[in-house]
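For this view, one protein chain was removed and the others were kept in their places.
For reference, chains read A and B in written order, and residue numbers begin at 1 within each chain.
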Amino acid sequence: MLIEYLPIAILLVISTGLAALIVWIGNTFGPRRPTLRKSLPYESGMNPIGPGTRRMPVRFYLVAVLFILFDIEVVFFLPWAIVFRQLGLFGLIEMFVFIFILLVGYVYAWKKGALEWE
Amino acid sequence: MTSELILFFILAIVAVASAVGMLLSRNAVYAALYLILNFATVAVFYLMLSAAFISLVQVTVYAGAIMVLFLFVIMLLGAEHTGRLSESGWMFWTPIVLGAVLAVEALYIILRQWKAIPATQAAGSDFGAPAAVGLELFQNYLLPFEVTSVLLLVAMIGAILLARSKKA
Partner (left out) sequence: MGDPITAISLWLDGLLAGWGLAPALIIVIKALLGVGALATAVLLVDIFLVWVERKVVARFQDRLGPNRLGPFGLIQPFADVIKLLIKEDITPVGADRIVYNLAPIMALATVLLLWAVIPLAPTVVGTDVNVGVLYIVGVGALGTLGIIMAGWASNNKYALIGAFRTVAQMVSYEVPMVIALLVPVLLARSMGINSIVNAQDSYWFILVAPIAFLLTLITSIAELGRAPFDLVEAESEIVAGFHIEYTGMKFGLFYAGELLHALTLSGIVASLFLGGWRGPGAESFPLLGIVYFFAKAFFLYWVIMWVKYSLPRIRIDQMLNLNWKFLTPLSLVVLVVTALLDKALVGVQPWVYVLVLLAANLVIAWVTLQILRSRARKERQRVAEPRPIARPPAAPVSSQGA
């Protein structure tokens, strides 16, 4: 059971190690002549104004929340898609009930303008 | 069996260390990244318990989706550097009391009821497989599953109301 995931673990180690090695090589072999101007954050040639991390529009938050909710619902679809033949007509109906409740929320989000960017 | 035990203890150390790191880091983004590491180790624990589906759901939903939301919120607010919160009063004592209660509980179970814990059984070959989870979920746990959709609906409406209250 766990042995099935051994290649994934090895690949995780190899890929992370390799990427870290590449970053290290770049660090080691590249020249290093820092100047004040060069290491300023790039802002199209102007001196950067204010901090680089600042408050962002709240609309992104709404996108992320909608994503989480849909993501959780979609995760429930996955086991259903595998077994729905064994479940018979009942399985189909229960999933349609689930999708219907999901659609109520979806229509509400649409009508409230949560799907709009502005 | 022993190699699994070694793996368990290594992961347990990582899990506890990342949880402590999350609590102690002053930078909120670091705290979130420690939490992701913690979720990932917990996912491996699920995997060791032959629950492959739950394990990957843990990665997808928690480490992927929910932590993206956390990072979004931290960065939206520009709240990375919260500085020293006042650590007096209930914010300091409540977790300590709750943690002590949990520790006593765990110790009680370990010391007094050691024999009562059933011996581990080898899981069936398809235990925790997506098909088995699906059959269990859609036959025996149908009501919780449908109620989940209502819960998600409530969450969706709440989020929309909060984020768009000005326009509505």
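By definition in this document, contacts are C-beta pairs under 8 Å (C-beta built on N, C-alpha and C of every residue); 3 or more make two chains touch, one makes a residue touch a chain.
This one's a predicted model, so the numbers in the text were calculated from it and none came from an experiment.
Chemist: Can you list the shown chains that the omitted chain is in contact with?
Modeler: A, B
Chemist: Applying the definition given at the start, please give the residues of chain B touching the unseen chain.
Modeler: Here the touching residues of chain B are 3, 27, 29-30, 33, 36, 52-53, 56-57, 59-60, 63-65, 67-68, 71-72, 75, 80, 129-131.
Chemist: So which bits of chain A touch the chain we can't see?
Modeler: The list for chain A reads 3-8, 10-12, 14-16, 18-20, 22-23, 25-27, 29-34, 38-44, 48, 50-54, 56, 60, 63-64, 66-67, 70-71, 74-75, 77-78, 81-85, 89, 92, 95-96, 99, 103, 106, 109-110, 115-118.
In this section, only the chains that are shown with their structure count from here on.
Chemist: Suppose each chain is reduced to the average of its Cα coordinates; what separation in Å results between chain A and chain B?
Modeler: That pair's centroid distance is 18 Å.
Chemist: Using the touch rule from the top, collect the residues of chain A that touch chain B in their complex.
Modeler: Within the complex, chain A contacts chain B at residues 1-2, 5, 51, 53-62, 64-69, 71-73, 75-76, 78-80, 82-84, 86-87, 91, 94-95, 97-98, 101-102, 104-105, 108-109, 112-114.
Chemist: In the complex, go through chain B and note every residue touching chain A.
Modeler: Residues in contact with chain A: 4, 47-48, 50, 52-53, 57, 60-61, 64-66, 68-69, 72-73, 75-78, 80, 123, 130-131, 133-135, 137-139, 142, 145-146, 148-150, 152-153, 155-157, 159-160, 163-164, 167-168.
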